[in-house]
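The excerpt is restricted to a subset of chains, each kept in its original location.
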Amino acid sequence: MSASPIVSGNATAQPSHLDATADIPREVGLTDAEATRVRSLLAREPNPLEWAMFGAMWSEHCAYKHSKRLLRTLPTTGARVAVGPGENAGAVDLGDGLLCVFKAESHNHPSAVEPFQGAATGVGGILRDIFAMGARPVAVLNALFFGPPDLPRTRRLVSSVVGGISFYGNCVGIPDVGGHVSFEPCYADNPLVNAMCVGIVKKEDLRSAASARPGSAVYLVGSDTGRDGIAGASLLASFELGAQDDTKRPSVQVGNPFVEKLLLEATLELVEQDAVEAVQDLGAAGLTCASSEVAAKSGTGMRIDVELVPRRASGMAPFEVMLSESQERMLVIARPGRERDVERVFEHWGLHGVRIGEVTSEPVLEIRDGETVVASLPPAALAEDAPEYDISKWARAPFDEADAGASRSAWGGAPAASFASRAVQAGEARGAERSPGGDLQGGELQKAGLLLLETLGSARVASRRVLYRTYDQMVGTDTVVGPGGDAAVMRLKGRPDGIAIAIDAQPAIARHDPFLGAACAVAEATRNLVCMGAEPLAITDCLNLGNPEKPEGAWQLERTVAGISAACDALGLPVVSGNVSLYNATRGADIWPTATIGAVGKLADVAHHIRVTTGRAGDLVLLAGSALARDHGAPVAIDLALEARLQKLVLAAHGASLVRAAHDRAEGGLAIALAELALRDGIGIRATLPSLRGVGRRDALFGEGPSGIVLVVAPEHEAALRALAATNDVPLWTLGAVGGDLLEIAPLLALPVEALRRAYDGGLPEALGRASGSRAER
Amino acid sequence: MRVAILRYPGTWSERDFAHAFSVLGVEHEIVWHEDADLRRFDAAVVPGGFTYGDYLRAGAIAKLSPATAELRRAADEGMPILASCNGFQIVCEAGLLPGALVRNTGLEFRCDWVTMRVESDATPFTAGALGELLRMPIAHGEGCWVADPRTLARVEDEGLVALRYVDARGSATPEGNPNGSLGNIAGVRNPQGNVVGLMPHPERCVEPLLGGSDGIRMLGWLAASARPALSTIS
Amino acid sequence: MNFTATIHVRPKDEVRDPQGEAVAGALRSLGLDIADVRTGKEIVVRFSAVDRASAAREAERMGDQLLANPVIEDFSVELG
């Protein structure tokens, strides 16, 4: 568990009662200055319940205190943007009346405490964000970050986290179509669980939390409210367990995907019948957050009677009801006169839905306990008036340029290089510096084949199939390409077009240079879309970082956001939604800055995507873009302008039907990209490496760097491709041709594709020691 | 031909079946389990999903639905009924088909493509396909078909095995078996042949765009009256 | 009157129990000398009934009609 003040309520507790004599503002996690701000906003002293509501709503998780200023600098507009950040999820316009709604979110702390339930409820939360918009979820993806795979703890975490995702998503019936998995030491005690959901909605069915109108009835529907994770996401959670009465403890949130499925169907039915004017899911800070946000965004007030809230536990105090984070609950605002219809839909689906209050015109959130008014607050004060901290005031790079060596991270390894981001800022890409050991010497040369098998079978590179085969990838019958390709491809029933989805992160680069890592993640996610022939439309970002109150943490956050901005600007992409998770640390050391980027793209003709194939014997294999690459984790500058030209080239080539296959050069470099290409259909490739001054053969084989796509084209299309590459000013190297049953990279290695298969397929189960006992028994 | 597609709380393949039938040109309607009156229909599908969250045992709570009596009546009257995935679990729980489905031997949910051999063509869903190999997706965590030795012997002796998992070479080996089912049994039928249950998902493979179209072998006959629609699929 | 019934549900001896097999394997890997493992369920129901005799009948019915699948499972009832 992290030492952060923002920890999940799973591990920590809320005072069993709010003692008016204690220093309540501090007890609920507010600083003295924040307490002063509350008092001046209200012009009075809040009561304990009101303090608790402020504590929850002004927590980092709910209020984005340390990130809001920065997030405002992200590009969020564009012709395609239908809904930008601020709603439950963002949306892009697919044309012809359909919107694509999507968002990524973290569930890191709950997953550290109870990985199975934490991951499961993470999926549940992101699904609710999507269907709260009136959209039907059509796909989920996940990005997972664990410690080294040989640690028993990591193995248990992998089983539990993947088990939780599989348990929840499969039950609700949403296909899991892609993801990302990293194994790095910084995540050993603080795994990251990021989930993304994509939904589709007709324009007229889009719902907003901002459209509640005075006089409308407010319903709470779904699971009964218990003492689950009370104020878990807020600073209230800074209390130690143990001191109190056991029965008053907040308990681990347990997900019930069956209720989620009912909620999903009921909500969509209500939207279809146009019986509701606003819908809001209950997440962090539960009813407090949902009610104040709806009221604040709608410019109204709301009256809620906690006595009417159905409860699972007896003796719950109003603050427990208001702050409970029980899963699978929604706030539904009925259209006036449609209350019976709303209730009928709840009944049909066997859901417990109760009218707990109404929307009011005066902007006051009034909480009653029967006849007694127990809290009365301006919703905007709760939802919008939290302080914003300008972290640039204390942000400081961990090294200065003269002393790059000082930035060795807590995990050892290569010195950080700050040159890369400066190169990007200056708009000039610089050549990769020679990494030590960049060349293969004598004996090593003969070992190139072994090195390839080792890399291909390493946890970093090997096939994730053992994980994703436990997810239903096909339910919904829209999955054209599921996990295993560069990006997922989904059709839209009844239309010729389709979407592509990818999720990626580059923590090993961000560790040295958060700007570069974030920019590379945006570039990789969108490049993966392009490898399927899809034009990127927009991204969602899920930022996972350490402590923003420390100079280095603040700097990392700043640089991460700047990296996303720069990449989005260069690629012409908006950010439509996102999430920030701070205070992630392992044994006191912050995790590497981890920007998970989810990207959505469009295919004009879904049947005409770039296939996940090796190609045919005789096809040519080429490398387009940049050939610069270095050891894993050693940053290579990204030339964002080249990245944009490369993506444009591949889309243009695909538009002209020149591309048989494409694959992004990612983990493990060019040799691995060729191996993965050969593995698709089990056909060999015979290639030679492009010779580049200053690039050793080891780097040429296994070096990693952005902006490289391996293309397979029929020989008769080579000239046309070359012409396009020239027009777009993208370097292109011919590597070789498809054919035979060996992967041959002359003169360094020649391996049977069958041997590659064994390494690639068997690598992850072996790394995770899957033969032996795991807590599989759930 | 008009097909009822049953929907229980937690069902999720009903929309996929509806889409598949639209593609095949089969008239169909999604029917809420509590209102199920199958007399209006010529055939019925009990689709996949996680009815009642699969709590207790997959299909156990759904069998208490009023739809069970209706399914039994329709089955007795000879109505063709196809039960896939969770539907298979429900009809086994309800006693319409022999055996039961328990946790996969690997204890993991498994989504993949499998190959099955048609072992009985005495059902409308497999008529004329004896010995054929069908490739279809699976997606289940409790698809291991089990029975006590007596029941198993009866199922084998009376030719009630409708489909068997096979490997790439067409043999019913452990490698071909995704979930540990006894005798590699993927699907069974009732003695009359009108009720067929299977774990795989024929509705997920009626369009080549989605990776295969062997589901047409199983569902296509329902479109007999609308054959022309079939030729437009490709 | 209020009663608590515990219904124990176990796989029949002759029926395969994949979960038990997997648990046996996992326990062996902890270094234990396992002959075999069978996994069952234990369902604790708090309910009311007119008297003890009908409570017993009702608990029996729960096992019969829902909690156990007679094709593969046996059950027993403990009425507290």
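Brief remarks follow.
A, B and C label the chains in the order they appear, each numbered from 1.
Assume a contact is a pair of C-beta atoms (placed from the backbone, for glycine too) under 8 Å apart; a residue touches a chain by one contact, two chains touch by 3 or more.
Keep in mind that what you see is a predicted model, and the values were worked out from it rather than measured.
The stoichiometry of the full complex, written with the chain labels shown, is A x1, B x1, C x2.
In this section, only the chains that are shown with their structure count from here on.
Centres computed as Cα averages put subunit B at a distance of 29 Å from subunit C. Chain centres here are Cα averages; for subunit A and subunit B they lie 36 Å apart. Here the CA centre of subunit A is 41 Å from the CA centre of subunit C. Within subunit B, contacts with two or more other chains are made by residues 107. Residue positions of subunit C touching 2 or more other chains: 19, 22.
Those residues of subunit B that touch subunit C in the complex are listed here as 56-57, 60-61, 64, 92-93, 95, 98-100, 102-107, 144, 146-149, 151, 180, 182.
Of all residues in subunit A, only 163, 166-167, 170-173, 256-259, 261-262, 348-350, 469-477, 479-480, 491, 493, 606-607, 776-777 touch subunit B in the complex they form. Of all residues in subunit B, those touching subunit A in their complex are 9-10, 12-13, 15-16, 19-20, 32, 48-50, 52-55, 107-112, 137, 139, 141, 201, 203-204, 207, 209-210.
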